[in-house]
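Only one protein chain is missing from this complex, and each of the others stays in its spot.
Let's look at chain A:
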């Protein structure tokens, strides 16, 4: 079978059927039909959004909230609370989708089940760059952060990937995790060096560092919109490529894929998504790890379906984590990033126990 060497990541359907069929290791009955995936995903997102709007540290009557949403007359205080909830829900949706899809691409590209922006240190690199930005240029807006987050994420991703390439394939999950840990430790030291001498920067940074969708205006999404659009386009188009890569690089090349170019493009997409999400909400760990695995268990191994499913599952997880964080510590709040870490850690442990790592 021949595929044109210059074919774009979305291969013609006649050829892509073959790689999609091959790694069929999931149990029977796990592959949900596509309409079910989309319908169920949309339903899940709808429920998560509804709960996020209805529940919070202040319990408001549902009728008031509906009235506020439909433009009815409500007290100013209620309108303000509902506005804030709409903002954080919107940001949660965008961040969740970005990080979830990013996780799918990273895991597929590296063929490493633990690849995730948090564990790979990409978030830490972005954080370091943001601190430098806060310190040197007195940044305080997301539109200002995003360039630094982007730069930091890119540099870190490249460094970690290069380090992991030094290890043999079987040891790569461990090496990547350690390379990520090394990057994290170094950037933590540097962040410490900057912040220790600067209380003002610490006060800005600690609110960003914790990973939260709250306290931000939804208009910041438009600041990173160009990055998000390009990132989503590149990442979502890489489904067929990821399917081929799952077979191994040699086979992929044999099938006529321009592996290097396509890899770079989809990696760029993943990094754009990770960086924009980090700029919006700060480092939110473990979402990129959990979402692809859960979705894969539901929809089967075809990466195009996993990408689509993650587009729904990521927002559900982040919005739900934000809602849970509002409820467990009322009248105070636990930030979404922390809820995600607490949910994600047992998941990581379970995953690691099933792996046969070097």
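Basically, a contact is a pair of C-beta atoms (placed from the backbone, for glycine too) under 8 Å apart; a residue touches a chain by one contact, two chains touch by 3 or more; residues count from 1.
Basically, contacts and distances are computed from a predicted model.
Engineer: Just by its UniProt name, which of "HEAT repeat domain-containing protein", "Acetyl-CoA C-acetyltransferase", "ATPase AAA" or "Enterobactin ABC transporter permease" is the chain not shown in this complex?
Structural biologist: "Enterobactin ABC transporter permease"
Engineer: In the whole complex, not just what's shown, which of A:66, A:155, A:182 or A:259 touches the removed chain?
Structural biologist: Spelled out, the listed residue whose C-beta touches the missing chain is A:182.
Engineer: Among A:163, A:218, A:268 or A:330, exactly one should touch the missing chain; which is it?
Structural biologist: In the full complex, the listed residue that touches the missing chain is A:163.
Engineer: Give the residue, chosen from A:72, A:192, A:226 or A:254, that touches the chain omitted from the document.
Structural biologist: The single option touching the absent chain is A:192.
Engineer: In terms of residues, what is the contact footprint of the unshown chain on chain A?
Structural biologist: 114, 118-119, 163, 166-168, 171, 173-175, 177-186, 188-190, 192-193, 195-197, 199, 202-203, 206-207, 209-211, 285-286, 332, 334-335, 337-338, 341-342, 344-345, 348-349, 352-353, 355-358
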